[in-house]
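Missing here: one protein chain of the complex. Every other protein chain is in place.
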Amino acid sequence: MALLEIENLCVDFETRSGGLFRAVDGVSLTVEPREIVSIVGESGSGKSVAMLAVMGLLPKTARVSADRLAFEGANLMGISPAARRRVVGKDIAMIFQEPMSSLNPCFTVGFQIGEALSTHLGLGRAARRARAIELLDLVGIPSPESRLAAFPHQLSGGMSQRVMIAMAIACSPKLLIADEPTTALDVTIQAQILELLVRLRDEKDMALVLITHDMGVVAETAERVVVQYAGRQVEEADTAALFRDPHHPYTAALLAALPERATEKHLPAIPGMVPGQWDRLDGCLFAPRCDVATDLCSRVEPTRAGADLGRALCHTPLVAGRPTRRADAEGVPA
Amino acid sequence: MLSFVLRRIALTVPTLFALSFLTFVAIRLVPGDPIEVRRGERGISPERLEFFRHELGLDQPVWKQFLDYVWGLLHGDFGVSIISQDSVLKEFLTLFPATLELSLFAMAFAVIFGVPFGVLAAVRRGSVFDHGLMGIALFGYSMPVFWWGLLLVLFFSVTLDLTPVSGRLDLIYYFEPVTGLMTIDSLLSDQDGAFKSAILHLILPAIVLGTIPLAAIARMTRSSMLEVLEEDYVRTARAKGLSPFRVIGLHALRNALIPVVTTIGLQGGTLLAGAVLTETIFAWPGVGHWLIESIFRRDYPALQGGVLLISTLLVLVNVAVDILNAVINPRIRHGR
Partner (left out) sequence: MVDDVILAPPSPARALWADFAVNRGAVGGLVVLLTILAIAAFANLIALHDPMEQFREHVLQPPVWAAGGSWDFPLGTDDVGRDLMARIVFGARFSLFIGFSVVVVSLAVGVCLGLASAFMGGLVDTAISRVMDLIMSVPSLVLAIVVIAIIGPSLANTIVAVTVVYMPRYVRIVRATAQAELAKDYVTASRAAGSGAFRLAFVTVLPNCLAPLIVQAALGVSDAILEAAALGFLGLGAQPPTPEWGAMLSSAREFIQRAPHVVTLPGLAILVTVVSINLMGDGLRDALDPKLKRS
């Protein structure tokens, strides 16, 4: 049974002007136990919002809808807050981008880790302390006993993130969602944290959803990749396949921009910006920035291609770098 | 922690020094003959004039007068009241417990209602609770204190005859003051009904005095809570599956209270200023009333000493607030 099943997840935000802004549009994802899936995209692609919706951490102005949203077979949509609290923090955990501000500055590290333990596992004081030390050790923090009484502002970025991870895995979750865990950290620390996450997956039998904008991280760590653009899922494939033969022009452009793949002196940056609230248009949202866009692309929204083409959201997905007309493109005007 | 406290207290010294300079200059600026201003006598004969001039040190150079003044202050000499011929300090200390009791009850009222109002308004942002509570806070904030007092007296004392109009205690009771705080003294005195009388006399003035701080605290708590609720660590707390009570009451509130504590402390000044008005309306025998009486009776030494003492008090309250802040917010403690 799949661990996490998401089908056609949509998230709308109420805006001040009265309308609705669609931040996530039709995202589908299945995560199997012990899998590492990466969701990749630029800022504004809705990748974080989608996962926050799964956790139920969106503000009241958000409206979440999905054909299916289930964890271990149990429906997550519309469950009572109390029922949700039994799952969140225990079986599904999440860590965030800014570790320094994600820890409460008024309480010690030991207290904050202990909270998860006492809420979900009902551990007593001594047991909490022992387990907290164990966890800090597990995430690679030296002399853990002395760290228990530390306040968050006394920790460095890398340490803070390790503490966040320790807090997240305290109850041995089956799924850990990591929202850009290394973006705010030094490059040297990045590698360590990623390594830690993979090691924890191995040791603790945990699935990992890694949200990032860094394709390099994806290549190193993920087994499967979902590419998101402007709230839409534009491609989904195994990592190796994606890197070998990207099907959506956006994916291809992302890969082309990697320094490792540079063929000339100038890195091919993708011109333009992700469309914001005020720039949504007809047709494909990526069309204005796409190398191979046609007239059709700016008029008609693309449908999803088959799994062999990475379920790409494109009228003319790339095959070996060349846009090809789809076999299933029926009745779509040329 | 101790070093922080000591440093903070040391910082008050220049302020207190500057305050004494301020009052020193102020009394010299009062129009009229300086001796008349300070002794209250008019048409003094030349011999007495010389006597006073020497006694008040007015024949000395100004800087020496100032040093003598400061020296006197450090020895508890805040001047002599023209009206009572008593030491200003002694008068102040006699009347201060009344103001203190009133202020404590007023602040308690303000905090006990203000903080929950603010939290509720923040958590239920945009709801009828929010608008209603903040509407009440707005009125409380905009109320002229003296009018509010008169209004409450009109309603509760005159119309409903529930509470007394003025004073601290019904005249039928008498006991020696032990602490100066009527509520405690009345309990200690063991006289039937004395405590109830003390409380009844205290209710209305405390509500009147505490209204503006209540409004300020409620508003501050609400805006602080709203900010804190957006913070990453609140999201983390929710992501841990903690109950909303814990998330809001512990994680959010603890951080949100930091600026609120500052506000509470800053209300100290409002309380002392408001005490002046409240005590006047309720004929409450505290230092605020005494200060107003001083100015009308041209008892300038009392005014000068009183202002200095009240301001010193305010400075000390601010120090206490800073220390309390450091206790609540670990970041300040460690010098960040």
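Per-chain numbering from 1; labels A and B assigned in written order.
We take it that a contact is a pair of C-beta atoms (placed from the backbone, for glycine too) under 8 Å apart; a residue touches a chain by one contact, two chains touch by 3 or more.
What you are looking at is a predicted structure, and each value in this text was computed from that prediction instead of being measured.
Visitor: So one chain is hidden, and I want to know which residue out of B:Phe4, B:Phe52, B:Phe129 or B:Phe146 touches that hidden chain in the complete assembly.
Guide: Touches the omitted chain: B:Phe146.
Visitor: With respect to the chain omitted from the figure, which of B:Leu100, B:Leu226 or B:Leu324 is a touching residue?
Guide: Only one of B:Leu100, B:Leu226 or B:Leu324 touches the chain omitted from view, namely B:Leu226.
Visitor: Residue-wise, where is subunit B in contact with the chain that is not depicted?
Guide: Subunit B touches the missing chain through residues 14-15, 18-19, 22, 26, 29-31, 131, 135, 138-139, 141-148, 150-151, 153-154, 158, 226-227, 269-270, 272-274, 276-277, 280-281, 291-292, 295-296, 300, 303, 307, 310-311, 314-315, 318.
Heads up, the rule we're going with is that only the chains that are shown with their structure count from here on.
Visitor: State the interface residues of subunit B toward subunit A in the complex, per the touch definition above.
Guide: 231-233, 235-244, 246, 251, 254-255, 328-331, 334, 336
Visitor: Using the touch definition from the top, list the residues of subunit A that touch subunit B in their complex.
Guide: 55, 57, 81, 84-90, 93-94, 96, 98, 101-107, 115-116, 119-120, 151, 153-154, 164, 167
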